[in-house]
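Missing here is one protein chain; the remaining ones are kept as they sit in the complex.
And then subunit A:
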Amino acid sequence: MNSLIASRLTRGKHTFRILSILATRAYSTQSFISENGLPIQGKYSAATNPDLSEVLSSLYQFINKKDKNLNSIVHIFAKDNVLKLYKDSLKSQQSSKKAESIKTCGDEISSELPLIVLLKDNYNVLGEPTTCASNILKGFVSPFTATVAELLQKSGALCIGKVNMDEFAMGSTTTSGIYGNTINWITSSKGLEILEAFRNETITEGNSIKEGNQQSSQVGLDPVFNKNEQRSCGGSSGGSAVSVASRFCNASLGSDTGGSVRLPASWCGVVGFKPTYGMCSRYGLVSYANSFDTVGIAGENVSTTKKVFDIINSHDPNDMTSISRLLRDQIKSVVDSRNSSISLDDDDKLLGKLKIGIPKLFGSEGASIKEVSLPNTKYALSAYYTLVSAEASSNLAKYDGVRYGYRHSDVDFSSIEKGLNENEEITNAKDTSSLFSKTRSFGFGPEVKRRIMLGNYVLSLESFKEYYEKAQHVRNMIIQDFDKVFRIRNVRIEEQSLNDSLNEGCDLLLVPTSSTTAPLLDDILQVQSGKKENSSNVDIYMNDVMTVPMSLAGLPTVCIPVGVSGQDGLPIGLQLVGQYGDDEMVLRVANILEKKLLSIQNTSQKLDELLPLIPKIVY
């Protein structure tokens, strides 16, 4: 019974009705974590007062059971540590309540379940391992906590563990790490089941709830994990998207270098947000391509995503690329002057006043939408891979086996005298290059090595000008493309570039996230292992074509689920892109869009069960 109630605690118009029933009942904490996992943030009234310890226990049990097939989580933190940090945060919040100014994740913490968050395994947490899903960081335990993770902990959110990723975030499939593949929660047959449910919905109209009840017992909630059915979850933050979609957490921090949060969000049907580069601190996030890396948020819906963003959006003196307070003020004044000039106070009327652009490349439909031109987008992918590989080869040079992590033990230390304590930090000068090459050869996986080799080539004397500098030039042209399209100016560029067509410019761009829905995992693995030709359907690098231009320009972009494909029943995501620093507007419009989509969706209990986080719309 509990499961039934909790399963209906999703978005849609049933929610409020069910909530009113709940309010009159006394029930155990067990119901917080039902067979459908964690409830969505903010859906409980103050009447409930959960025992966090029990909630965590049942959540851990739930994860244990459900993640066996999905493989999204690589490390769970000890419950006592999580609770201790939570209590500490409450204490410090109470003591500083009068001082205010501390961002908290709930107005009344005691009465609501705190935000539950998972972190990608490239964020440091004090005393916990950080591996980046790489053999080379085996055994590394971080002595400090990443700024964003600390901000979350201090706000009262519970960071409960680490999720899977591609090795060092290089990849878009979450298949290259040492922990193995993470699998999309949605399978081919589940997609078909969803299409079926939509068909039933249109045929049977009002009887859907009854039918849904009957079917739920047959299908069960566990996806059938047949290898041929498995869909890719995308990557590199696949673990983040799957853990949110599977209700292990309310939000999951990923990292987005070229689409690493947005692509898996699109394929798994959750919200994926890449803030403006520099909005959130990278301190404690292991660098992959440091001029592209941004903290990314995979969230259950826009409001939770916004909540997390509000907590982690601040200047950090530990990260020199974190946007300064001065520049934040400049952004605010530019955004405010736009907002007041077209009076954007009212959410209901907001959409009518905004101009939303659709790049010509992707075609357009609908009259109120403006076609825009981003002529250099076609160069984005090659520029992106050139620069990213160069930066990766540099950022990963530190993994040499000298100070931490994996060290290849097969190095010839023949000159080491007997009787010496082998644990001592000793390197034989003559053998260091052998130590380095063996450690790195065995420590890194093939995709990482491929990018390091490529990066080293790009940076070498003979090709630096030809590749690196050209790619940097393309990057600037892409930034200029975007600056020409947006209504507000890019505050990083001098005021003079303010174009004449200020009022002609768009506020946001609407762009698809991926050219396909989630491909079959098996197809991807076969392409990766060379068994299958790279077809357009699973062209892995091509998946990034819609996401990398924003990464090159450092723009805030959110991907929200808009429904499922009429072909395979799999989720479809859509990106909203804003000008540099216009993060608030991006999330605000995403929120309105989400509400609109929910208001026009099909509703049936069956569809609610199948698509708890995705608007029930079929395209």
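Here are some notes:
The definition used in the following text is that a contact is a pair of C-beta atoms (placed from the backbone, for glycine too) under 8 Å apart; a residue touches a chain by one contact, two chains touch by 3 or more; residues count from 1.
Heads up, the rule we're going with is that contacts and distances are computed from a predicted model.
Matching "Glutamyl-tRNA(Gln) amidotransferase subunit B, mitochondrial", "Exosome complex component RRP46-like", "Ras-related protein Rab-18" or "Exoribonuclease phosphorolytic domain-containing protein" against the UniProt entry of the left-out chain gives the name "Glutamyl-tRNA(Gln) amidotransferase subunit B, mitochondrial".
Of A:85, A:137 or A:560, it is A:137 that touches the chain left out of the display.
Among A:58, A:124 or A:517, only A:124 touches the chain left out of the display. Of the listed positions A:433, A:567 or A:599, the one in contact with the omitted chain in the full complex is A:433. Contact with the omitted chain, checked across A:456, A:526, A:565 or A:603, is made by A:456. Within subunit A, the residues in touch with the undisplayed chain are 122-124, 130, 132, 137, 140, 142-144, 146, 282-287, 290-291, 317-321, 390-391, 393-394, 396-400, 402-404, 415-417, 420, 425-429, 432-433, 436, 456, 459-461, 464, 468.
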